[in-house]
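Other chains dropped; remaining ones untouched in position.
Just so it is clear, A and B label the chains in written order, and each chain counts residues from 1 on its own.
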């Protein structure tokens, strides 16, 4: 763990410092658990009441919250992003220990740069193109003709099928799979006929992919992921989907085949976008929602109900299912009232 | 990549050829991106407008669309299935390179046929029964007493627990797991008691299983999957579920314990069938739907809402939750109108 003065942090991250510039912080903490030596952040004014009892050495916060801060603070319009940078400095990523573990199986047609670290049991196919400073975790398997850009980081037990192309600074978590066959099956009289999936997967820079997330290869053309795309755990991206730059998708969401998601979208957990539909830029989809049509207007969308006590929920479902009766009752009332008015 | 004349394709796949029989195709492409040398398909007349500018050497399509095709075409009632066969011919599967990699750990009680290819780091338990021409990917782990039929294909990082039995021509993608313990737990005063899961998993021929999909072993009897069943990525099949022949299940759907799904069913993504219910043959379940009862009649079923803009959706949910008030208002109106009519 590193240690750094508030003065340095203020300069580096363009914050206004209120307090002693020589104070040193060496750890991060949450506001309510922080001890001296720690730096915290307050990004949501709803938690402002926690400031009063803060014991941290410093808090990163907005102008709006600064006056109530009883300790030193770094003032910035975007405390969460500033915190992220400070935390990265205090907790630097584990340094690479370049070298290929003797248990690695690497096809002779693949050249591993001297700057790479390849962990025990990893398997690299033929003609894998590796950039500089790449980390490949233990027991990760990389197929033939895969490209991984500079500073790629692959955790343990990742699987990349042949033909996967990753840009720079991509991070893949354990259990993630890229390039598996899309779900392409054609009905015939004798049953399903497999449709060969001959496309690949093309991924931009600064991609992060959560644990056990899956991305299928394209059926004919490639599946396409832009730059700075972030996928949480257990997400599914089907064949020939396209995801625009800076889009983030929370856990357990699925993008069906040939769906196109624009740039800067945010998709909540356990949601799904049906196949072939297009979602434009700057769309936010709430959790457990289903996109069943094209979305052409930026904004937030939902189709989810929140829980109620079971008895209440069942009555409500019952009432929904009797809406046809309600319509009939209204029609009859309208008729009778019309008769009365005449 | 292979190359083949239209004449040969027409004969082999029973299509009517319109155009020069000596034209040669060597790749597949989408209609709008195709260049000469490629063959395309048009399976959905909604995309017929793309035909006009087609530059492909040939298009596979129906009688209905043939007249508008500006290039050679192969006419068939089922263009998608014909395309699948043609694509398989043009892009033959990578040939097996028989042999067992020296890093493989194989129990002495297991015999690997000479026709098998077993990749680096794979682990085979005792008494594994392997058919002919089986591919086992790198770092895949196969427990004791597993059976894999002829022409089985297991990608990298697959896990088969002991007692799993696969028919012929089964394809399992990376991260898939078969035979893990079912979620069997009994409540007691001191907490949960694990219920031993002593059944196995029995799977028919021509099964395909997507990346990170899971199938649990049976609690007492086996979990059962029929012939020609297709599971997409991140699907869950719980203990003692039974899935009929030719059924296909899209990504992120779950079949709960002891549920029985009939033959030729199609289950959309992110759906679930609750435990112990029976779904008859030829049922289609829409995406993000929940089966909470037996389905005894073939047809299509849904319980999903599609997204609306958040403001509109919230008003709608509010109205649903006030349906009790609506019922009261109608009752009062009925009473008053009755009074007026008297």
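Here is the rule we go by: a residue touches a chain if its C-beta (ideal position, glycine included) is under 8 Å from a C-beta of that chain, and two chains touch if they have at least 3 such contacts.
Predicted, not measured: the structure shown is a model, and the values here were computed from it.
S.K.: Since every chain here shares one sequence and 2 of them are in place, how many copies does the full complex have in this file?
M.R.: Copy number for the complete assembly, per this file: 3.
Everything that follows uses one rule, which is that only the chains that are shown with their structure count from here on.
S.K.: Distance from the CA centroid of chain A to that of chain B, rounded to the nearest Å?
M.R.: Spacing between the chain centres: roughly 25 Å.
S.K.: Which residues of chain A touch chain B in their complex?
M.R.: Where chain A meets chain B, its residues are 103, 105, 121, 123, 139, 141, 143, 157, 159, 161, 175, 177, 180-181, 183-188, 191-196, 198, 212, 214, 216, 220-221, 234, 236, 238, 252, 254, 256, 270, 272, 274, 285-286, 289-293, 295, 297, 299-303, 305-306, 308, 315-316, 319-320, 323, 326, 329-330, 333, 336-337, 340.
S.K.: Give every residue of chain B touching chain A within the complex, in rising order.
M.R.: On the chain B side, the touching residues are 28-30, 33, 78, 80-81, 83-85, 87-88, 91, 101, 103, 119-121, 137-139, 155-157, 171, 173-175, 206, 208, 210-212, 227-228, 230, 232-234, 245-246, 248, 250-252, 269-270, 287-288, 304-310, 313-314, 317, 320-321, 323-324, 326-327, 330, 333-334, 337, 340-341.
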